[in-house]
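Quick one: structure below, then a few questions.
The complex appears here minus one protein chain, its other protein chains still in place.
The chains carry the letters A and B, assigned in the order they are written, with residues numbered from 1 in each.
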Amino acid sequence: MSLTVDALTETLVQVRQKQPVVHVITNWVTAGDVAGTLHAVGARPIMAFALEEVNDIVSGANALVLNLGTPDPSRIKAMLQAGRRANSLGRPVIFDPVGVGASRFRAEAAERILSDLRIAIIRGNRAEIGALAGMGGELRGIDTATAPPDLRAAAGTLSLRTEAVVAVTGPQDLVVSGGKAVIVENGHPMMSQVTGMGCRLTALIGAFAAVETDLIAATVGAIAFFGLAGEQAALRAEGPGTFKAAFLDAIYSLTPAEFQRGLKLTEQKIR
Amino acid sequence: MSLTVDALTETLVQVRQKQPVVHVITNWVTAGDVAGTLHAVGARPIMAFALEEVNDIVSGANALVLNLGTPDPSRIKAMLQAGRRANSLGRPVIFDPVGVGASRFRAEAAERILSDLRIAIIRGNRAEIGALAGMGGELRGIDTATAPPDLRAAAGTLSLRTEAVVAVTGPQDLVVSGGKAVIVENGHPMMSQVTGMGCRLTALIGAFAAVETDLIAATVGAIAFFGLAGEQAALRAEGPGTFKAAFLDAIYSLTPAEFQRGLKLTEQKIR
Partner (left out) sequence: MSLTVDALTETLVQVRQKQPVVHVITNWVTAGDVAGTLHAVGARPIMAFALEEVNDIVSGANALVLNLGTPDPSRIKAMLQAGRRANSLGRPVIFDPVGVGASRFRAEAAERILSDLRIAIIRGNRAEIGALAGMGGELRGIDTATAPPDLRAAAGTLSLRTEAVVAVTGPQDLVVSGGKAVIVENGHPMMSQVTGMGCRLTALIGAFAAVETDLIAATVGAIAFFGLAGEQAALRAEGPGTFKAAFLDAIYSLTPAEFQRGLKLTEQKIR
């Protein structure tokens, strides 16, 4: 199995060498930050959402990221169309169910995305994954949430149903697939004070999945890298504003050697 | 009356403790900065504009903020629908008439919003408030304006007509309601060099109004807090870029004690 420190480090090296194109259909609130994060890690973001062009765009991309923030019916349609094309081309589709518990419209759109498309990886916070799994979890605003009663069970259930790798991020990050769970303990509390960190991370997972076919390795690698960048940034930040700048710097400059030294993972079996 | 320093400080403490959910229907140019500001003060932003979901979203929110920037007919429709729901639920609706003098479309949309909805607080720059009051004021671009001939009369007229608290911000900030006027003298000239400061402030007023039923106190408290954060940020900034980062840091870290010490208010009667 590929969750060795060396294999994860190699994935980072591959992102920077291959510079994968990542097509992102996303909310406009954090779109600039998402593109900037992909750019800083060495990937090539392309944002496009018109039905008239998403087929062309996804055909030229190495991964597709779907983000449910600020949804409207035509964006959801574009997600489904781009997702089908990505599926037929064998490109990984990564899904971020932003605020899925906040409206029936988002819940139905998420259901549609999960039933019509083959999703490779789902990343959400605790409430979002709880809601998707049908196991509760309350959402208040975006980026904050209360947890469902049994987080691991919720993620496991969702992973079984969708056959996707499921990542639940928060104070501690959990990646579940089949009967396996990995806990990532990199990160820093300041990351929860910045808007759109989840959106950035989901896009970064897309960049890793574009170069690494082992989807658990891609997910775990991206989450640990993201957390490490947050740890580095926190050393230079005095609040969320300076943190944002230092974080983008760290995404750009964090070396494979630092990545290798800093990783904090624990693998577990789910009974 | 509640404009004591202690009461205003208590409002800041309440925002951070209660972490109100603020639903913002806004332009996409500054949406990320608006969400970041709400997040930094401890509130929970949720951006949503589709007719299909605004009723659900506003039902889960403690305040609704409507921002007229980059308008289109479907966003205006969503504002009206969300506003009616907020009115029926008794949640405060805060309105920012961005660029209202720049097109007939914005003028008509603003008129519709003011006539169909019960607006709690209106915040604009001098030209915007002048235009809304039907008393002139010229707008050139966004964020800059010439003043109507009698600013206080314009704000007073608009407040009488709408029964809203009216805040006019600029080099000096004026809050008018009924026969009362409060002048806030916190702030820093660098704030006028940064795009979207008005949008951020209107959203912040929403967070304060979500926890404080005295709408003048909520407005004055938010404006003074915002100005103080600007004063702190200016000490660390070398231009609008570093100012933006330092400002978000200050919104996050400005303490109640600093707020209490720094407030600069003057109350006046309007004849």
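Just so we're on the same page, a contact is a pair of C-beta atoms (placed from the backbone, for glycine too) under 8 Å apart; a residue touches a chain by one contact, two chains touch by 3 or more.
All figures in this text were calculated on a predicted structure; none of them were measured in a lab.
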Among B:I25, B:I94, B:V194 or B:A222, residue touching the chain not depicted: B:V194
Hidden partner interface residues of subunit A, rising order: 19, 21-22, 28, 31-32, 35-36, 39-40, 43-50, 52-53, 56-57, 60-61, 244-253
Where the missing chain touches subunit B, by residue: 27-30, 32-33, 69-73, 99, 102-106, 139-144, 193-196, 237-242, 244-245
